[in-house]
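Excluded from the complex is one protein chain; the other protein chains are retained at their positions.
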Amino acid sequence: MKELEKTKRISISTVLFILVLIIGVLTFKQPRNVYKKTQEETLSALKSTDYLVHLEDIANQDPVIIDVRSKSEYSISHIENAINIPTAEILENKSIALLSDVKNTGETAFIYGKNPDEANSAWMLLYQLGYDNTKILNVETNHIDNKLVVKNYSLEKPIANYLEIFKTITPEKVEQIKKITPKPTKKVIPVKKKKKRKPEGGC
Amino acid sequence: MKESKKNRHVYWNPYFGGFLLGLLIIFTFYMTGRGLGASGVMKSGVVTMVDQVSHEHTLHNAYYSKFVSGDKSPMNNWLVFETLGVLAGAFLSGSLANRIGFRVQHSPKITVKRRLVFALLGGILFGLGAQIARGCTSGAALSGMAVLSTGGFITMLSIFGTAFLFAYFFRKNWI
Amino acid sequence: MGPLIPNGILSYEWNIIIAVLIGLAFGFILEASGFSSSRKLAGVFYGYDFAVLKVFFTAALVSVIGLYYMDYLGWINISMLYVHPTYLWAAIVGGAIMGIGFVAGGFCPGTSICAVAIGKLDAWVYVLGIMIGVLVFSEAFGTFENIYNDTNLGNITLVDSLGLPASWIILTVTVIALIAFFISDVVRKRVKKVFY
Partner (left out) sequence: MINRKLAKILSKRYIILASLLLIAALGLVLLPSYQKNENTTAENLLAKVINPERYITSDVLADNIITNDPSIILVDVREVDEYTAYTLPNAINIPLGDILNEDYQGYLDQDRYNIILFSNENFKADQAWLLLNRLGYSNLHVLNGGINGWYHTILNPPKPTEDMPNEAYELYNFRRAAGLFFGVGIKAKEKKVVKKAVKKVVPKPKKKKRKPEGGC
């Protein structure tokens, strides 16, 4: 069989194929942080609100406190011996190392930010990555006359009487401003047309 | 042998051809998420022809109606375009190695008529089998094996198995 | 990034253009490796030319190894790829009929299209035969219906049906293929040469 002798091309292509595979494998690094908790587990953790902790609960023992605000806010003022990890760097090696050794020693880390919403994103990410020894400090921090005021934050409380608004107030005549109210600029949210096309196949 | 005649039958090294075909399958799966195919074209062809002949027949027949429902014309199918490419590619490769020419390739022992009869018979059987198994050698077996699909392996084994079994009966056609 | 079009990275219109390009390459490779001549195809059954076995197995191996490496490296998402559905009896009976058709006719649909392109009249007849076969199947769909829809095991892969991890299956398939290549060489040396 004549063509079996012509092996130049096949050997070149096989070597190239193997090279591509080797390069691919060598340059490949496994994803560092992998979700340990499934969505359902995280959801059930959200239902029980024991991850929200008030300031006075932790006043006694000296806790590990993590401040997720930016460096500048942290430098202005922060809760004493709080460690500053801005949310953007929560997944950096340094912070992951810190969190894992906090987890090994069995302590719980408390996360706080300007308000619980900010701390929530960092906390949820860490929880899903398996650091379930973290909790959110349910506090609102703002800097008033160069002293950090930390107040407990009432979370998701509806304003007491917002239903009455529909009954009481009559619209007072707004006559002193006679200019025709400009048509509010119609902000068009560009709807990304992303069609997910399934692959069909077969012969 | 004449120079042009000599290199008419020099094909690629089969391993090289297989290697390129493997890369092509990877490329197809990477781009479109589906494998190659061939016998789907004949089905679309038949369905369009039957549809031209009598439209309501295609609507009533259980098998045709699957392909003619709504505005989806059977010809608007991935395989039809792929087959156009196959025709062009084969013509290109054939002309490069000047294998183009109308002829019937048959073993010296048999007549052209017998070869054509067996080709027709083989075609009918293959058309039937391809529809039952939902795929032919390149669609079900090759693309199936690329993703380790059990159906693909079974189809491949049964095709080559029965082919080897029945090879004895058709040996006069080939050897 | 996985299959580009299903993931929406490439728009659906690309599908047609890619189809033609892939077909072009498919036709060229098949024709260049000699699959347009039916006698070369039939050689695998009579031992004088194992081109079909070599091309087929190499293509399957290269694609399966390549796809699973890409899956490992995260370039493709195997679970989104189309897996041929497994209808047990349909595959066996259909495969048997196709096997006989293969030995009798000498072509399979892909290679017959290649042969049609370079002017093989027996391939034209073969394609006509396939169409008649499809016609027979669809007209008499009632009789074939029970085999057609029999024991549908869904789009399962060998990993679920054998329970082995994919890499071991690929290793065994590779070893089997290499043994088959070796045996085909031994057999080809002993079988009487056929010039075509």
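Think of it as A, B and C in the order they're written, each chain with its own count starting at 1.
We take it that a residue touches a chain if its C-beta (ideal position, glycine included) is under 8 Å from a C-beta of that chain, and two chains touch if they have at least 3 such contacts.
The shown structure was predicted, so the numbers you read here are calculated from the model rather than taken from an experiment.
Only one residue in the set A:Asp62, A:Asp101 or A:Asp117 touches the chain that does not appear here, and it is A:Asp117. In the full complex, chain A makes contact with the omitted chain through residues 4-5, 7, 10-11, 14-15, 17-18, 21, 25, 30-31, 33-35, 39-40, 42-43, 46-47, 87-88, 90-91, 116-117, 120-121, 124-125, 128-129, 155-159, 162-163, 165-167, 169-171, 174, 177, 181-182, 184, 186-187, 189, 191-196, 198-203.
Not every partner is drawn; the one left out touches chain C at residues 6, 61, 65, 68-69, 72, 74, 80-82, 84-85, 155, 165, 167-168, 170-171, 174-175, 178, 181-182.
Here is the rule we use: only the chains that are shown with their structure count from here on.
The distance from the centre of chain A to the centre of chain C, with each centre set as the mean of the Cα atoms, comes to 47 Å. Chain A and chain B have centres, each the mean of its CA atoms, that are 53 Å apart. The set of chain B residues touching two or more other chains comprises 11-12, 14-16, 19-20, 23, 32-36, 38-39, 78-79, 130, 134-136, 138-140, 143.
Each of residues 3, 5-6, 15, 34, 62, 66, 75, 80-84, 109 in chain C touches at least two other chains. Against chain A, the residues of chain C that register as touching in their complex are 3, 5-8, 12, 15, 34, 49, 62, 66, 69, 72-75, 80-84, 109, 188.
Within the complex, the chain B residues that touch chain C are 9, 11-12, 14-36, 38-39, 41-43, 45-47, 49-50, 61-64, 78-79, 81-94, 96-97, 99-107, 115-116, 118-167, 169-171, 173-175. Listed in rising order, the residues of chain A touching chain B in the complex are 2-4, 6-7, 9-10, 13-14, 17, 198-203.
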